[in-house]
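So that we are looking at the same thing, I have put the structure below in structure tokens.
Only one protein chain is missing from this complex, and each of the others stays in its spot.
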Amino acid sequence: MTNINSFGIIGGDKRQLYCAKSMADDGYGVYICGFEKCDTLLGMELSDIDTVLENADAVILPLPATKDGITLNAPLSDKVIELDKLFEMIQDKPVFCGMSLPFEKKNIFYYGTREEFAVANAVPTSEGAVETAMLEYDGTVNNSKCLVAGYGRIGRVLSDMLAGLGADVTVCARSLKDLEFIKAKGFHAVNTNDIHGKYDIIFNTVPYMIFNAHILAKTALNALVIDLASMPGGVDFSAAKRLNIKAVHALSLPGKVAPKSSGIIIKNAVYNIIREEHL
Amino acid sequence: MTNINSFGIIGGDKRQLYCAKSMADDGYGVYICGFEKCDTLLGMELSDIDTVLENADAVILPLPATKDGITLNAPLSDKVIELDKLFEMIQDKPVFCGMSLPFEKKNIFYYGTREEFAVANAVPTSEGAVETAMLEYDGTVNNSKCLVAGYGRIGRVLSDMLAGLGADVTVCARSLKDLEFIKAKGFHAVNTNDIHGKYDIIFNTVPYMIFNAHILAKTALNALVIDLASMPGGVDFSAAKRLNIKAVHALSLPGKVAPKSSGIIIKNAVYNIIREEHL
Amino acid sequence: MTNINSFGIIGGDKRQLYCAKSMADDGYGVYICGFEKCDTLLGMELSDIDTVLENADAVILPLPATKDGITLNAPLSDKVIELDKLFEMIQDKPVFCGMSLPFEKKNIFYYGTREEFAVANAVPTSEGAVETAMLEYDGTVNNSKCLVAGYGRIGRVLSDMLAGLGADVTVCARSLKDLEFIKAKGFHAVNTNDIHGKYDIIFNTVPYMIFNAHILAKTALNALVIDLASMPGGVDFSAAKRLNIKAVHALSLPGKVAPKSSGIIIKNAVYNIIREEHL
Partner (left out) sequence: MTNINSFGIIGGDKRQLYCAKSMADDGYGVYICGFEKCDTLLGMELSDIDTVLENADAVILPLPATKDGITLNAPLSDKVIELDKLFEMIQDKPVFCGMSLPFEKKNIFYYGTREEFAVANAVPTSEGAVETAMLEYDGTVNNSKCLVAGYGRIGRVLSDMLAGLGADVTVCARSLKDLEFIKAKGFHAVNTNDIHGKYDIIFNTVPYMIFNAHILAKTALNALVIDLASMPGGVDFSAAKRLNIKAVHALSLPGKVAPKSSGIIIKNAVYNIIREEHL
């Protein structure tokens, strides 16, 4: 980490601010821009974009860097920053951004597609799921019957959290290997093809239709259903409505429930890239 | 439980409704009144007070039964029910109410002062504390440094929940015995007279001033402080404000965060009284 | 802790040696005697009894200090030390011993009757119970159905350990308060008067007859029963034999399974006495 001594953080939400703050705490020079509308700058000062690019050895853009393909994703800014103009100004400096951009550029690195980044984000996602359950369910999570569908990153972290709160945890999965890991935890293990029983709270993490009308009617009457899978999710929301089941599609939880932790996760991913790429 | 086959639930908040619902699910006749303004009756029907008292073998009043000493505590009702009139109508039927009333009456029983009731309520209180932490703290509870002050009912349940979410848990207590129980859990154990270190989230459960300006400055800078102790609590809130520390006095959590579980806790306490008193 | 700068540890088993070692690591002068037959001295040197008493500011005797009322309990010594002769030599120096002696003496303090000492010892006792279960049971503790009878110190620590290993834990107790604490942990809570179901491993911590022939036949066929309650225990061992149930009376576990931790627990109790008594 010899050549990069300062970062410019441009655009994005509070996560980027916390990423900047944490980098400053680590001793880096940090220049931020695009946060005029934020209620706090965490003790940092805003710069204009020219100052940022003049001083920063590398640039960090948000996740996603753009929503329309043309302008930077900067919901806390009151200015519009055009992407091609921005990249012209950046020149050959290293750029870290969330996910692949619609054009090529030298020295561009993606932190949002890294595996350890995804695992780390399973933590705020799972906590956001627990928080949603606590807000929406009239009983306690403690001693409730919870079903977690899927035992990938989120299923693994979430089921541990629920058990830690004293819930009665069932996890369904398809692979025999995952079912053994689930049993080893002392949870009830059920094959996804054979979901049965009644639950108080159901968490889906699987990105295809599992909770259709039939399964909802069988397992979720009087239950709260929280779908954590990205669009289109794994829950038939219109069937849930017909059946009078409260169903919530909870997306993008890390940035919403824990911008501080999420910002540090971005920082760590950037550091990992710098180490691996000898930047 | 031979003589009581039906209950009249009069006044109170959603907890009482859930208590009624759960009793109905157990097979009891249930008559409710005083919930006109509630958004749901959980599938039950309202009765007028005469019908309730005509049909119910026993009456359940809320916790507290009165706030002004004169009228029934019935925040979901649009009528005013005077206590002495009510008790005249009740005559000698058994009455279960939360805490001691300003007058004597035959056949009156208090569920709110029972020890198992207090322990059971430590669960929704602790979950409410966790929920508050998740809502107010910008990071995740997972991997945050948490301090729980006090190892009574709430401290015991809450510290387990925090550890179950993956927090780094320190508990402070005064009794050597409690400190050993805390160590046995694998938590950091600290004498309350010797609180030190910096924390991300501090939970106070002790009903006297522990977190004065000096202790707050030493342990809580940049922290979130949640006081769970009943008034006046154990946190110097004005000092917290001066020090720019976010401090929340979170009271009466069970009814707010988990009316369903809280209602069942009331039901269980009533059943326990009936069993013990051979009613 | 100003006046006591050195300790003489006389008699007892390996726990006393570890107590001595840990005190030496804390910087105290430590003189030991009565361990000639021990396979290790943990790097310390033996002294004769005169040297010990000449140099030590205070004396630590084992738990129990005597088994016959006449001689010191010194199973690792090849000499016989008579109690009254010993106390004559000790004169007025503070003496710390496990439990009450058959005579009076000035400056004598009992570490074995302290509450925090009992709680701390619940940890090695519980681990010893787990170890016994692992040795005697042909299956894994993980996913076994375990019943813990009693929710005092040992029941509390042991049930957490079993759950931590992935067992399916049921705890029975009599007090409504304890039953609520058990439920809060997410365990199955059963009234001791109403034990039912079949278990793989049963741990008794209650010092009166619970597991009579009737209860054993109902709950423990093919089970392993481990009685942790002091004599006479709470298990009908002859009934167990008749019923072909493997039953183990596991006593004095701390010294057997974890002399190091047990020695440190003794040390901590001695330190606590010194602090409280301003010795």
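To keep things simple, chains are lettered A, B and C as they appear, and every chain counts its residues starting from 1.
Please note the rule applied: a contact is a pair of C-beta atoms (placed from the backbone, for glycine too) under 8 Å apart; a residue touches a chain by one contact, two chains touch by 3 or more.
The model shown is predicted, which means the values in this text are computed figures rather than measured ones.
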| item | value |
| --- | --- |
| Residue among A:E45, A:D92, A:E115 or A:D194 touching the omitted chain | A:E115 |
| Sole residue of C:L83, C:V123 or C:A269 that reaches the chain not shown, by the stated touch rule | C:V123 |
| Selected from C:N55, C:N107 or C:S261 as touching the chain missing from the view | C:S261 |
| Hidden partner interface residues of chain B, rising order | 142-143, 163, 166-168, 183-186 |
| Chain A residues touching the omitted chain (full complex) | 114-116, 119-120, 122-123, 156-157, 160, 175-177, 179-181, 183-185, 272 |
| Sites on chain C contacted by the missing partner chain, in the whole complex | 14, 18, 123-124, 126-127, 130-131, 134-135, 137-143, 160-161, 163-166, 257-261, 264 |
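Keep this in mind: only the chains that are shown with their structure count from here on.
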| item | value |
| --- | --- |
| Distance between the centres, which are taken as Cα means, of chain C and chain B, whole angstrom | 38 |
| Gap in Å, rounded to a whole number, between the CA centres of chain C and chain A | 49 |
| Residues of chain C touching at least two other chains | 183-185 |
